[in-house]
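Just one protein chain is left out here, and the rest sit where they should.
Right, chain A next:
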């Protein structure tokens, strides 16, 4: 019976972790492996937080549109650092900054405040990649955007499925 981990309607296979431990060839779980396990579970948690975010323009989730995936999440738990790299559906996606804002807001609301979060578009996937990245990581612009009721309404709508 494969081990599974459930959060709400999502259930995650822990096969990778089991295989990892089996390959060690030892019955004992060493402390360093525990760290790996915790890291793995934590990156799953982050994916769990963002996978159901609805695309601003489509009735699909970011995961269904392959805007985010497991590979999109980089974690350095020791330094309280998370980076999400998302892939806009098209190169000229005008909603890239809104998607980035949704990702940032979701993590702001889900992660402990000590975490530093960087959000970026995958290299080479957006026509104005540098400009989008700069805007998404300027916290003053993010703060100002989050005081704009229309934008907040749009973000909340996209985030709604993640709270179901």
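Please note the rule applied: a residue touches a chain if its C-beta (ideal position, glycine included) is under 8 Å from a C-beta of that chain, and two chains touch if they have at least 3 such contacts; residues count from 1.
The working rule: contacts and distances are computed from a predicted model.
Only one chain is not pictured, and the protein name UniProt records for it, out of "Mic1 domain-containing protein", "Probable cytosolic iron-sulfur protein assembly protein CIAO1 homolog", "acid phosphatase" or "Ribosome biogenesis protein ERB1", is "Probable cytosolic iron-sulfur protein assembly protein CIAO1 homolog".
The chain that is not drawn here is touched, among residues A:38, A:144 or A:160, by A:144. As for the chain not pictured, it touches chain A at residues 113-114, 116, 134, 137-141, 143-144, 147.
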